[in-house]
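The complex appears here without one of its protein chains, the remainder shown in place.
After this line comes subunit A, so read on.
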Amino acid sequence: MSGARTQPLSLPRRRAHGRLAAGLLALALLVIMCAIHLGIGSRFIWPGTVVRAVFAYDPANFDHKVIIGLRLLRLLSGLLVGAALGMSGALLQLVTRNPLGEPHVLGLNAGAALAVVLATTLGLAGGTAFGALAARPLVAAIGAGLLFSLIITASSAGRDGLTPLKVILCGVAFSAFAASLTSALLILDEQTLADLRLWLAGDLSGLTYAGLACAAVPAAFAALGALAITPQLNALALGENVASGLGVNLRRTRFAALGAAALLCGASVSLAGPVGFVGLVAPHAVRILISRDARLLVPLSAVAGALILLGADAAARTLLAPRELATGIMTAVLGAPVFLLIVSRYFR
């Protein structure tokens, strides 16, 4: 752990092997989780059949049809949403230097939801169906980015700058504000309520391949951008003065990281609605189990986020068997205790 802190720009070789192994293990776990996720449902399908369905698709086999036709879309969306949330959580924690940074806690989810509801109410994202789909991730990202920059501006006031407590209090207040505006809009406009009610609960349902593709493109760009600035984020972890002494452009790095976080959050919100706490748990798990190095933390948080989201989704669909819980509820039930743990560990 301390090796990564004192020498952020070069990995000791022995550690590097261990970390490679850990990363590969995480990926293997993710593949296994995918197989389980595809198999779970009102009709349980064994993992062997799942693998055969993916690699040797047989249209005549009913199980294969269920997996490819019905469940694959949910799996892919879950992967994208979880990875985007995990990565944006890692970015937010690194940039705000706040262990509680997370799209839900910091108000990005609420801003994105408000923007989407507002756009739907005004019919801005209307026009063609494809235009609406393509615009939704961007609208969500703009909403998330705007609300988050408001929160950051409000909470950097004062002598000590951006303290964790101020960021969270502002995040809670602005989230409440955005949420109440959202519900006011929904009460005033029944059509939008009918369109968006399921989506607002934070659930992986009502998905389409077109929507997935439209969310995947901005998410991919944001992920590439985020991976490109990880060395600068490592330097930023040493403190602002050290970072600018090492030649990091603070303003540009922060702007890039926050933009990427907003885009990732927008992509995930446009697909699954506001899903909380994945972005909180994933980076902490990676940090405790594998590494604090941003170059590993950011991509592995994506893997861990996908893992957590798929697990939560599988649990949400099986725990109360004939009924399905919304995915966002499951992640909140799992994530809120983690929030409490982190609070009692970091705030004494």
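The rule is simple: a residue touches a chain if its C-beta (ideal position, glycine included) is under 8 Å from a C-beta of that chain, and two chains touch if they have at least 3 such contacts; residues count from 1.
By our rule, contacts and distances are computed from a predicted model.
Visitor: Could you check which of "Iron ABC transporter", "LLM class flavin-dependent oxidoreductase", "3-isopropylmalate dehydratase small subunit" or "Peptide/nickel transport system permease protein" matches the UniProt name for the chain that's left out?
Guide: Looking only at the record, the undisplayed chain corresponds to "Iron ABC transporter".
Visitor: Among A:Ala28, A:Ile187, A:Ala210 or A:Val242, which one touches the chain that has been omitted from the display?
Guide: That would be A:Ile187, which touches the missing chain.
Visitor: One chain is left out of this view; which of A:Leu76, A:Ala154, A:Leu227 or A:Ala315 touches it in the full complex?
Guide: Touching the chain that is not displayed is residue A:Ala154.
Visitor: Which residue among A:Phe148, A:Trp199 or A:Phe339 touches the omitted chain?
Guide: Residue touching the chain left out of view: A:Phe339.
Visitor: For review purposes, identify every residue of subunit A that touches the missing chain, sorted by number.
Guide: So the residues of subunit A touching the missing chain come out as 100, 154-155, 157-160, 163, 165-166, 168-170, 172-174, 176-177, 179-181, 183-184, 187-188, 201, 276, 320, 323, 325-326, 328-329, 332-333, 336-337, 339-340, 343-344, 347-348.
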